[in-house]
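The structure's right below; bear with me while I get my questions together.
As you look at this complex, bear in mind that one protein chain is not there, while each of the others sits in place.
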Amino acid sequence: MNWIIGTMLLALLVPMYVAFDSQHIWQKMLAFASVSTKSSMLILAISVLRDDWTIGVVGVLVLCVGNAALMLLAQTIKQVDKW
Amino acid sequence: MVVAILSNVCIAVGLVFLLWGTWPLLGKRSVLFKLHSLSVADTLGSMAIVVGLLIRIPREWPLLVLALISLAIWNTILGYVLAYCSTEGRTND
Partner (left out) sequence: MIWYLELALRLIIWLLLTADLSWENIAIGVVVSLLIPRCTSTRIIRLRDWFHAGWESLVAIPQAYKEAFEIMLRPHAFEETTLEQVPPRRTPGLIFLDIFIITFTPKTIVTRYHERGWYEVHWIRRRKPE
């Protein structure tokens, strides 16, 4: 099962790099959306691997709250851009 | 035995989707184009991985089903919101 975690970590590094590197705000937002989903998937996979479901609950919460927060942030950025 | 193979296939497909869809983020395409490939990676790839985990360990199915549903709905809606917000400046209606 370790190869799953390794590959997911590799996939997580790409949007992180993009988020730090990119100057364009929407590319950054895209990268953060990807980071949010991927990290919660990583948490879920680890919780299955270790058979510890309290970690799994944290993963599902991160999934819901992270995406909702990014949605609000996108709306805010759009409003700020208008001014 | 069959269960283990099925679960491994699901997880492998999900990982391939994840890597393939994340790679275009590094390129210099438009936000919308990257959003298409991210919808392959983050929504479909992650869903395949969760289904694989679900087949492997069905004991805690409520949590994983909830993860599956919230993955499908939140990611899709986030994609729509990002597409809507990022095209604001270019089109006037």
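For reference, chains read A and B in written order, and residue numbers begin at 1 within each chain.
In the analysis below, a residue touches a chain if its C-beta (ideal position, glycine included) is under 8 Å from a C-beta of that chain, and two chains touch if they have at least 3 such contacts.
In this text the structure is predicted, and so the values were computed from the model without any measurement.
One chain is not depicted; across the entire complex it touches B. Although one chain is not displayed, its contacts with chain B can still be listed: residues 17, 20, 30, 32-33, 35-37, 39-40, 43-44, 60, 62-63, 65-66, 69, 72-73, 76-77, 79-80, 83-84, 87, 91, 93.
Please note the rule applied: only the chains that are shown with their structure count from here on.
Here the spacing of chain A and chain B, counted between their Cα centres, is 11 Å. Note for the complex: chain B touches chain A at residues 11, 15, 18-19, 22-23, 25-26, 31, 34-35, 38, 41-42, 46, 49-50, 53, 56-57, 60, 63-64, 66-67, 70-71, 74-75, 77-78, 81-82, 85-86, 88-89.
Chain A contributes residues 4, 7-8, 10-11, 14-15, 17-18, 24, 26-27, 29-31, 33-34, 37-38, 41, 44-45, 48, 51, 53, 56-57, 59-60, 63-64, 67-68, 70-71, 74-75, 77-78, 81-82 to its touches with chain B in the complex.
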